[in-house]
Structures are given as C-alpha cells and as structure tokens.
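Sharing a structure, written as structure tokens. Questions coming.
For this view, one protein chain was removed and the others were kept in their places.
As written, the chains take the letters A, B and C, and residue 1 is the first residue of each chain.
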Amino acid sequence: MKLTRRNFIATVVGGVAGIQVTPLPWKFTDDVAIWTQNWPWVPVPPTGEFSEVSSVCNLCPGGCGISVRKVDNRAVKIEGRPDYPVNAGGICPVGMGGLQLLYNESLRFTGPMKRVGMRGSGEFQNISWDDAFRIIAGRISALRKSGRPEAIAAVDGNREGTTASALIERLMQAVGSPNYVRLPSLSDTYRMGNIVMEGRDAPVAYDLENSDFVLSFGCGLLEGWGAPGRVMNAWGMWHDANPAKRKTHIVQVESRASNTASKADLWVAPRPGTDAALALGLAHVIIRSGKYDAGFVAEHTFGFEDWQSTDGRPHSGFKTLVLKNYSPEQVSKITGVRPDVMVKLAAAFRLAKAPVAIYGKGKNDLNGSLYEFMAVQSLNALTGRINRPGGVLLPDPIPLNPLPYFERDDIASQGLKKPRLDRGGTQEYPFTQSLISNFADAINRSPKSPIDTLMVFSANPAFTLPDGGAFKNALAKIPFVVSFSPYRDETANMADLILPDCTYLEKMDDMVWPVGLQYPFYGLSKPVVKPIYDTRNCGDTVIEMAKAIGESVGSAFPWEGFEDVVKERAKGLYDAGGGRVSFDRAAPAWKPQNPKAGDKPGYNSFDDMWKKLMAGGLWYRPLDQAREWPWLFKTPSGQFEFYSQLIDQAIQRASAKDLRIAVRDDAACMAHYATPTSTANRSDYPLSMMPYEMINLASGWIPSPPFLYKTLPDTQLLKETSFAAVNPKTAAKYGLKQGDLVAVQSPVGEVQARIDLFGGAMPDIVYMPVGFGHTGYDEFLKGKGVNPNAIVQAEQDPVTGYPVWWNTRVKLVKV
Amino acid sequence: MKNRANSSKRPSQSGDASPPAGFFPKWLNINVAIQDVGFFLVGLIAALVVGWIIFPAVLYSKQAQPINFNHALHLNPDKVDGIEGEKKEEKCSFCHEFREDGTFAGIPRLAKCTECHEDPGSPLGETPEEKDLMTRYVATDQQIPWLVYSKQPDCVYFSHIAHVNMGKIACDTCHGDFAGNEKLPLYLENRLTGYSINIWGKRISGFYWNKKPSDRMKMDDCAECHTQMGQEQNNACFVCHK
Amino acid sequence: MDSVLLPHGVKRCSPWAFFFWTLPWLGLMAWGGLSAFLCLWKGLNQTNMSNVFAFALWIVFDLAVIALGAGAFFTGFLTYIIGKKELKNIINTAVIVGFICYSGAMAMLGIDIGQPIRGWFIFWHANIHSMLVEVSFCITCYLMVLAIEFIPIILENRKLEEIKELRLFGHNLHEIMAVFAATGTFLSFFHQGSLGGMFGVMYARPFAAREGFYIWPWTFFLFVLSAVACGPCFTILCTKLTEFLTRKKLVPDSAIQLLAKISAWLLSLYIVLKIFDYLAWIYGVVPRAGLTFESFFREGPYGIWLVVCEMVFCGILPAIILMTPQARKNQGWLIVACLLTCIGIVLNRFLFIIVTLAIPVMPFDRFWGYLPTWQEWGIGLAVVGYGFLVFSLAYRYLPVFPKERELNPVAGS
Partner (left out) sequence: MKKENDHGKPGHKYGMVINLDKCTGCGTCMVACAAENNVSVRPDQSDKERVITWMRLYRITNGKEFPDTEVSYFPRPCMHCDHHPPCVSVCVATATKLDFHTGIVSQIYTRCIGCRYCQAACPYGARYFNWWDAYFPKGKGLDRYLSPEVSPRMRGVVEKCTFCHHRLMRAKSQAYAEDRREIEEDQYQTACTEACPAGAITFGDLNNPEHQVSKLTKHPFTFRLLERIGTEPKVYYQSSRDWVRKLGDNFLPGEYQPVVNKTWMKEEWSTKPGRDTF
C-alpha cells in the first residue's frame, strides 16, 4: 500500500477528528491562557509573615511617625502613624513613596566607591570600606601634617541639633578646620529673627492648632512648610465638614495662586519680596485704630514708642516709623494690594480671638529674609500674640546633653584660628553661622581652590542652592570631594570618593524639633530593614573616620558607634524630666494640659526610657503655655524688641552699609521694607522669575520617589520639559501661547521651559518649579525639566547675607 | 455552471477487482473507500495516542522535593512527641500554622523545623532525611525550597482561616490525607503554566464521576463547593481574587 | 504560465502584469505584518491608542468594513430569500467582498485586544449583557457562513473542478445556499445592530447614548439600516472599480440598477429615521445630561460640520441621486452617490467611536487629540491590501462574474 496524497489526507482527517476527543487542544488552549496570566516576566511578590515596624520619617525636618508594613524582611508599604503626636496618621507624598528610595539600585550607591570616570559622569568603582577609610584619613592626616587643616571643609545638610550634625561639627573641630558649612534654610532665618528680637537662640514655635486666625506670610502651608504632616493635619481640623462649625480661618499672603493660597479663606497677593511692607501696613492700620494690645506693648516690648538712649540721643519708635511710612496707600504702591483689603484684613486679624501671623517662604528648604520675619513678628507683638495660646510660643530648647569636651592638638587649635572662608560670624555677617554662597564665591574667586578636601554630608548643594550654579563651579575646582550620600545625586557625581550612608529606613537617626512645632519634640528613627547594600550609617562612618585619622582626632570620638552618641545625648532628656515617650490620641500634644502633681513620666529609669524611646520613636513635652514673663526675653532690654539693640550693636561695629542695610538710622534696627536692589537692567530683563516649591516634588537633597511623577499634571512636566507658569496677560504681551517653548534668560544663564498659562500667576512674574532638571539619580528623575536655581541671580539679604532668591530679573525668548 | 466538468482526463484509482455493481452507488469505489477508512483510523488512533498519552507525559515535568518529608513519622506519637494537638486539624496546624493576623503560613519555614531540630550537630533521629535537613539547611540557615502541591496562581487569594475556622472544613477535605504518608508524592509541574498537577487534577481529562474536593483545585471546583454549601455569595469575584 | 488555472473563455492579463499589480498590495500586507508582529510582541504601546482613545483607528476600520461588507448578506438575502434572480450576477462579488471585510475585521480585532491568547474567553466566559459579545458571536459565526458561501466559488476554479468529489461537494453546497443566506441574514442583522448597540448603550457617554426599544438603543436599528443601505453601494463600487480596471463590462446593468434602487430606498428611510434620531438625541438625551449639542464641539478639530457632512452631503444628497432614475442610470452619478453613501457611513462610525471618546464627560476633564502611529495605519491598510489581493486573485482564477464571458466574447475562443 502506498501513501498517496489521498491516503495522506485521510490520515490527516482522522488525526484532526481524533485529536478533538483528546484533552490536547482544550487543555492546551486553557494552559496557554493560564500562561498569559502568569507571564514569567511579571513579578510575583513573595508572601510571608506580615509585620509593622514603627519609625520616624527623616526625609524632611517634619518628623512624621511612620509605620512600615513588612513581609518577612521586605518593606512593602509606608503608612502614617496615628499614635504619633506630629502627624496623627497622615503623611506627605514624598514620605509615602519612600520605599522607592530604598529599593532602587540605580538610584543608590551600593558600597564605598572611587571615581573612575570624568567628574560628573557618575562612573565609580567599588572599593572596600577599609580602602575608603585609608584614602580619606590619609588625605586629612596629610593636610594636618602640612599645617593646612583649614583646607579641609565640610558641607553639612543635616539639621542643626541632630546627632549627625553634632558629630560632623565635632570632627571639623577636632581636625582643626573652621570651614564647617551648613545649608541655609528657613530655620536659620527664624533663629536669627528670634535672636535679634527676643534674644533667644531657639526655634520658632507657632501654636497653629489653637489659633483661630492664621495669617500666613508666604508659608507654603500646603506646599510642605514646617512639619507637613502636622500642618496638613491641622488643615483638616480647621476645615470641619460643617462650615458653620469652622472656627479657624486662614489668610495666605503670596504672589501666586498656590494650593495654600487657593484653599485659604482669603488670598492676598503682594508683589514678591514686599511681605514686610504688607505686614507693616497692617500694623499701621492697627496702630492708627488704637486697638493694639497696649498692655502687652507697654509691659513686654521695647522700642514701640519714641525713646531716648543712654547717651541722650532721641530715637523714633516702631509706632512713629510705621505711622509715617506704611499707611495703606503707601503700602499699596509697594505691594499692589488694595488699601481697603489691608484695612479689612487688619480688622479681621485684630478682632480674632487668637490670631497669629506666621512667616515663611514656601517650604523650609530655602532661607527667608530677616526684616520680613521681623515685620511679621512685630505684628504679632503689636497684637500681643507672643507667649500667648494660639500665638507665637517661646519654649526652651530641647534639653539634649551636649557632647563632652575634648582636647584639641596644636594643629587643630592653629587651624581653627584661621578665618572662615564664608566670613560667617564676622562683622559683616554677625548673626550668620555659615554662608555657603560666600564659601563657593571664595573658591570661585581664587585662582587655586583654598579648599583641598571637601566632605559633603546629606546635602546636594550642586542642585539645591539658588546660586546660579556657583557651587557647582566651585565643586569642580576643589581637588578632592568626598560624598557621604546614599544617592547618586549631582554633588555625589562630582565626588572622588563615596562613603555611602544608609537610607533613612536602614539606620538610626534623630529628629530634633520639627520646624514650627509649638512643643519640644525629639524623634528617633530606627532601622526598618537591615541595610540592603554595603552602606553604613554616616554617624558610624564619621566616628570610624576619626579613629582612622587617629591622634587627638580619634580620641575626640570615644564612642563605639553612632547609637552610643545618640543615647548619651538623649540622657539629657531623662535628666531634664517631664517628657513623655508615648502618645495618646485622645490628648493631642498641642492641647494645653495642666500637668497634675501625680503625673508619672511613663518610665522609671533612663534605660527604660531609652527602650521606650527606641520602640516608640518619640519624646515630647506636651504644650505648657504658662511661661513666666521674667527672663523670657534675653535681649539687652530684657523685653521683646521692636528696635533690635543687637542689630544696633552690629551696625556700631561695622556699618549699615557693610551689613547691606538699605535704610539708615533707627529704621535699620527695626522691621522695614526696602526696595530690593538688582544689578540687572530692568529694560533688558523686564520680568522677574520666582522659583516655587511643591509638596509633591522633592526639591532638596532627597530625590523624588518616582511615584510622585504620577501626581504632577502635564502642565508642570511633559516628557523632558518642565513648565514656567505665566499669567495669560503677560504671555500675550510676548506673543506666547500655552505650551510654547521659551528660553528663560537671566543675567547669569538660561534655561528652556514651556509656557503654562496660569491665571493665578501674578502678571510680569515667571514661576518655575524647583525639583526638576536633575542630572544625577536614575532614569526616573534624570533629564526631566530644568532647575530654576541655575539662573537665579541673588543679592544678599541685609544683615544675614542669605540669598534673596525670589527676585531674579529675567526675560522670555521664544525658541 | 458545472456543466463543463470534464472527466476524460481524470486518472482513476488503481482498478482492482470491481465490487458487485449496484450495491454501492456508482461513484463510490469500495476499495478506495476501505483504504480511506483505514488511513482515517490510522490518523485517528495516532491522534488519540498523542492526545491521551504523549501529551500529558510531555506537558508535565517530574520534580523532586528537596527533602523527603515523612508525615507519618512526625505524626506518630510513639516516635515524635513534639507535635501537639488532640484532633487531626490541631496536629496539622502545629506546623502548618495560622498567624495571629489570620494569615496562613502554609508550608512551614525553616524556623518551624528548627524549633525541634535545633542543633545541626545533634540530630533527633537517625534518618538520612534529617541528616540532609541538618547539613544542607539548618547548618547554613537556608530556607528549604519546598514545591507546593496546592499553590494557586498569584491572582488567587485563598483564605484558609475562613474555611478552617469559620467553615469548619477539615484539612484533608481539600488536600487529601497526608498524615499517613511516609513519602511525599511526586511533584508534577505543568511546563506551560508552572503549576502543580494537583490544580488541574491528576486526570488529564478533567472528568470525574464522583469528584472529591481533593481531586481538583480549579476555580469551578471552588464555586461548585460554595454553591453546594449554600455559600453562593462567596462566588463573587473579589472574594477569592486579588 | 498559470493559464490552466484561469477560467474558461475569458481573457486575463499576463502573469507578470498580474504579479506587478499585486506588489503594492503585498507591500501593504508586509507593512501590516510587521506592525502586527510589533503589536503582538511588544504590546499595544506601539499604537497611539490610550486610556482616552480606548477604541481608535482599528475599531473605525472594523466598523467601517463590517458595514461596507453588509452587501454580502443583504444581496444574499435578496437573491436567495426574496428571489431576485438578476442579482445572481453580482452575488459572488458581494460574497467575496463580504468575506474580505469580515475576515479582515476579525484579524484586526485579534490584534486590537490586549490579550489575544485569551480571546476565547469571550465565548467561554461570555457576558450575555454585553453588546460586544453578541457582535463577537455573530461575526464569528457569520464569518464561517461567509467561508461556506465562498467555498463553492473557489471550487469553481477550473483545476479544482476537475476533482469529482469537490465538484459534487460544491454543487451540493450551492443547492442549500438559501439556508446559509438565511442564517447569514439572521446573524448579520444582529451583529450589525449590536455594533450600533455597543455605542448606544454607553449611557454614561452622552455623545453616544441613545434611548431605544427594550434592550436595544435606536443605534441598533440605525446601524442595521445604514449597513444594508451602504453594503450594496459598496458592492456596486467594487464591481465598477473592477470594470474600470479590467476595461470590461462584467455585470449587466439590470443587476446594478436593482441594487442601486433598493439601496436608494433604504438610504432614504435611514436618513429620515436618522434625522429623527438626531432630534430626539439633541432635545432629549443631551439636555438631560446637562449639555447642549454645540457644547460637544467646543474644543478640538471636530465640529458640527462633521454632522452636516454625514447627514447632508453623504446622506440626503446620495439618497436623492439614487432615488432619481435618470441620475442613477448615469454611470458618473451612480458612482458618486455610492461613494458618498459609503463615506457617510464611515463618517457615522467615526463619530460614534473617535468623537465620542474625544469629548470629555466630566466638565473639568480636557479634550484629547489622537493621531494613529504607522503601526496602526499599517494594520488598517493591510486589510485594504488584503482585500485587493484576495479580490484580484478571485477575479483572476475564479468565475466571479457569471456573465463575463457572455458580455465579453473572446475572439477565437
């Protein structure tokens, strides 16, 4: 029998018929479908035992309590802790996305590394920790031996008061370099304002929760100002579902219709940088009406009425100054705010039961202006809102133990006598601790960098400083840069050596007094997961580094590790007594609680307290508002000073000109408004550019978790370009339409962005978001949009010397 | 339109002995027909063999468990006395335990084993399996890569506690009785789906006259049981899918 | 070369000429093949479809070709059920065009769904409430019917006809074609309707939402009517195009005229009903949702002109032309009218798909634009190429036009 074509067909037909009555086609179809349901390249998250670990978010100075959900050893979700006094369960978007900063290999350094590529290329090679310590310690020792310890510098992004910053500062002291530089933040403005007006070197404490009228001068209440978890929680309380029950009202003073401005009960839009004039205008209305708190002014303030100094010179007081210069009509010319608005606002402020005027500039990441703060604080003093419930409170600093004294060797002593490169604390900058812009400037000016080795801790100044790229240029000139960043940020990419820190979820760290909180608070975060890469807590690294340098430097660090230092400092909390280490939701920390005689602190020994502090991550002293007036103000007059005698003294030592104060005589020592100076030609640069911050985009050292980009509208970022918000009228003037690509040119540079027509933008001002334009990090963040800091041309703020970053002259050129 | 069909050129099949005329229709060549049927049957049988025997053999790969765990030994109170519990369910959940949050641990982790098999140096018995456990896993603190017979796809959320605690269903109802097993059954993995044969059921046809719950673990089986038990509301999608 | 395969007594171009003729169509199909591969391999990110334009170019193509392919079932219905014998001259064309349209649509749908391997879930896990399930069932069944209707035509190929069994098979199929025509009519009626229903039932999209009868929104019936009105027009167009390209008369005028006349009446009826539909929608559905007719066209490139084109230039105008015997008998006018009708129907489908999705429903949502990628065009145009290729092959090797020999006697045959 031959297999003919016909037979073949018969076989095939039989086969086809037969296969139908077998499971093959049916099961195959089913299984292939199941295969599509379980594609091997779709991840299947392994399951296991669930657990929750409590910690504190350290991504910003907000100090929210977080609870991290874990599956076996993996962290899978971050949530806010309802049993935490600061944030009461909520958390900001950056903190919510924190796991993307932990589990992202291309964002992080996986171990100590040495640069192999060009600077800025981000090409590194793994080395061992021992090698890394050898390199850095050798370099520092060599500089010390050659008698140049001041050529070592440190830039520290840790907040003042934290254990990490204390250790880094101590290292610089031990090594013998005065060049320990911090990044300016809003807290510095607060600190200085409190020094000159109240004589208190303490953080600002606004009793927002107990206030019924919050007049916010520029605070991005909903953009991340203060402790975002706390402020937004308060926001929720203020806006009860039933408007009839709504007790607190919020007025936002800001030039742009930000979220805060839009969501506030009233939005007042003065021109940028004229907040001081507006505050003084309100003071004028209140003084003229005679309805200011005369009792408070008389008893607790200095310099309100005209006065005579001991040398017999007559001085005009705050009242005279304000009545003369800040009538609503005068202020209206400066600010653009209608006089009747000021009159009504002043009346509303005065009539409220517990009003408070608060000062800020967006988030906390950037500094404010001293005289603006003074103007706002003067308004509080005028209405007697200082040291009163719902006003500005004056709590004592946190009683942490100082680090023990240590002996410096001769090299260190000699080195510390050298002048600071940034001239902080000199006659020109009497109240300023450090000035990174001057630091960069000094390096850029000299032909050879006076700094040989720069260490950068928890900071990304190459990106975050509003200095038109000055620091980046300086960085390129410094022969050796060491970064301790866990992330591949712009500054770390310029570094020669990387000693990576752990991320905030892998290490112990402390959080000292979240910005603006009205009660003393100390938070302690602990490792939620074991370090997933070969990284070390920066505190441990510093201690180990000091030991590697040896000699007197090593002996200044007698501790085993970072935890010992934290514990030693926390002992002070125990010794001071009165704090709590657990939180009861029923008794919010901001609610005035009269401590009863029998109140127990909740722990019986320091070890017990430490254990509870570690577990709960919190120590706080509930609000006590009964501060005694005597000795409250530590100014020369012992009172709140409308007229700051400290500034007066500073002017005596140097001159108003040296301090860059535009006005002369008495006004220079009081809150005042002066037209900002700019070297840029107004006709060449007819517009001004103001960077703005958002809560859903990290603009500081911490990279944005990629999740956040889901929340950004495509009128802020589209593919690779970010947008500049411009009022439609301004855009029309230059023939620009929505989405047009423009070059924003300032005297120091140019960036390209698209135009977003936004009615809420003040005419003639270009608003650019901060946080875009990274060249570091990974594909999620790299090359997206532009960084407005790169074109900021900032003058120095009077007295403080901080950059006036909100007033850059620019022009728009259509591309 | 077929009026021009020309049969003249048509080469007919090899002309063997002709069948009696008239019995079959004229156009039907009986020899050819027999041949056709023969080849048809060849194809048919070949297909049946492929579909019923070769296909299942190829579809499933045999995989060995890392250790041959002896359930019978562990559940024999004369030999192992650590397993607590009165009823069989309690004994099962001694190792296959529920956690406090109601989740089910399933196949125990190494930590459960080391509750008894603590010290790699001093085994509790003399079996080679235990020695294996000690040297390969306990000493190195490695999890044992067990193959899970009843592992469902990732999209499935199965709540053991709902069935065991609330539904009072015995473990062996669905899993079969493992208590007497001295050897772990052979693990057959579907090469396409990656799942154990226990999900589809041991019978490739998928048909059972008297289906026991432990025979198959497909969604329809869950739904069928829910319906039988009067728990029809639990057939809603989001009860068992995640 | 291939002369043994050509039908008897007709003249065909040389194999080379035919080969070159097929090149562009093969090219389109190759483009489509590459696109299809990319879409299946890399996923639908190869297209410019989005969460806003969940349905896009391919669905417009699908709906358009299914409407245009309606000539098959309707001509079959007229030929076999009603008994219009003169249409036997054009039924083959209608069937082939129908088969091309439906198989092309099915292929496109297979690529259009995100999980083609799970496509059979539509049947196995069918949700009978979904209009798309009805569409899928009917289209699949009807494609089988069309294939069955196509088979006897294929079997009429000169070479295949030599095989006795096949010849008998084909003949027997022909005998029972009325049954398939009836089945096809039934299936087509429902899926053409369901395709309309698909959009009418989207009650949360006021631009598409329609009220109706029982579970069927008016679009159900309007789609059936519009399909049967335009289907014959498309068949006529295909015939005329073939006649133009081959420079032969292939179908007697009587058949064409009959189809055109029937189409005219149906189109007129459709237009009248469609006007009522528009009015009921503009004054009923739309204001109830808080909208006005004009408010749909405030943003983007789409304007009321689309509706005017659909109704006036591609609806009323061709209806008038086709209704007028003198105009209808004029070749030029006939073609223009058929073309306009087909454009009108495509426009109608476009409105229901693209414009519906482009118009945001939430007042604060924005208008989105959509432009297909080359991959989308590739697959859409591959169906066109496929159509030309199959029809060309059919014309070359099968006796598609029964009267061709009669109308074009070949000298010396």
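Keep in mind that, in the parts below, a residue touches a chain if its C-beta (ideal position, glycine included) is under 8 Å from a C-beta of that chain, and two chains touch if they have at least 3 such contacts.
Predicted, not measured: the structure shown is a model, and the values here were computed from it.
Enquirer: So there's a chain missing from this view; which of the remaining chains does it actually touch?
Expert: The chain that is not shown is in contact with A, B, C.
Enquirer: So one chain is hidden, and I want to know which residue out of A:113, A:174, A:192 or A:222 touches that hidden chain in the complete assembly.
Expert: A:222
Enquirer: Given the contact definition stated above, which residue among A:10, A:24, A:59 or A:78 touches the chain not shown here?
Expert: Selected residue, touching the omitted chain: A:78.
Enquirer: Can you tell me which of A:262, A:309, A:427 or A:675 touches the chain that was removed from the display?
Expert: A:262
Enquirer: Which of A:419, A:550 or A:763 sits in contact with the chain that's absent?
Expert: Of the candidates A:419, A:550 or A:763, A:763 is in touch with the missing chain.
Enquirer: Which residue numbers on subunit A touch the omitted chain?
Expert: 36-37, 39, 41-48, 69, 71, 74-80, 87, 89-93, 96-97, 99-100, 102-106, 222, 228-229, 232-233, 235-237, 239, 241-244, 246, 249, 257-259, 262-267, 269, 338, 340-341, 344-345, 348, 532, 695-696, 705-715, 717-719, 727, 729, 758-763, 778-780
Enquirer: In terms of residues, what is the contact footprint of the unshown chain on subunit C?
Expert: Output for subunit C: 43-45, 49-55, 112-115, 118-119, 121-122, 125-133, 136, 198, 201-206, 287-292, 295, 356-357, 361-365, 368.
Enquirer: Which subunit B residues would touch the chain omitted from the figure, given the whole complex?
Expert: Residues touching the hidden chain, for subunit B, are 98, 100-103, 153-155, 157, 159, 161-162, 165-166, 233, 236-238, 241-242.
Please note the rule applied: only the chains that are shown with their structure count from here on.
Enquirer: Would you kindly tell me how far, in whole Å, the mean C-alpha position of subunit C lies from that of subunit A?
Expert: Roughly 64 Å separates the two chain centres.
Enquirer: Averaging only over C-alpha atoms, locate the centres of subunit A and subunit B and give their separation in whole Å.
Expert: 58
Enquirer: List the centre-to-centre spacing of subunit B and subunit C in whole Å, with centres computed as mean CA coordinates.
Expert: Here subunit B and subunit C have centroids separated by 47 Å.
Enquirer: Residue numbers in subunit B touching 2 or more other chains?
Expert: Not one residue in subunit B touches at least two other chains.
Enquirer: Mark out which residues of subunit A touch at least two other chains, giving numbers and ranges.
Expert: Subunit A, residues with two or more chain partners: 32, 35.
Enquirer: Taking the complex as given, what residues does subunit A use to touch subunit C?
Expert: Touching subunit C from subunit A are residues 29, 32-33, 35-36.
Enquirer: Mind listing the subunit C positions that touch subunit A in their complex?
Expert: Where subunit C meets subunit A, its residues are 115, 117-118, 120-121.
Enquirer: Quick check on the complex: what are the subunit A residues that touch subunit B?
Expert: 1, 6-8, 10-19, 21-25, 27-28, 31-32, 34-35, 37-38, 40, 44-45, 49-50
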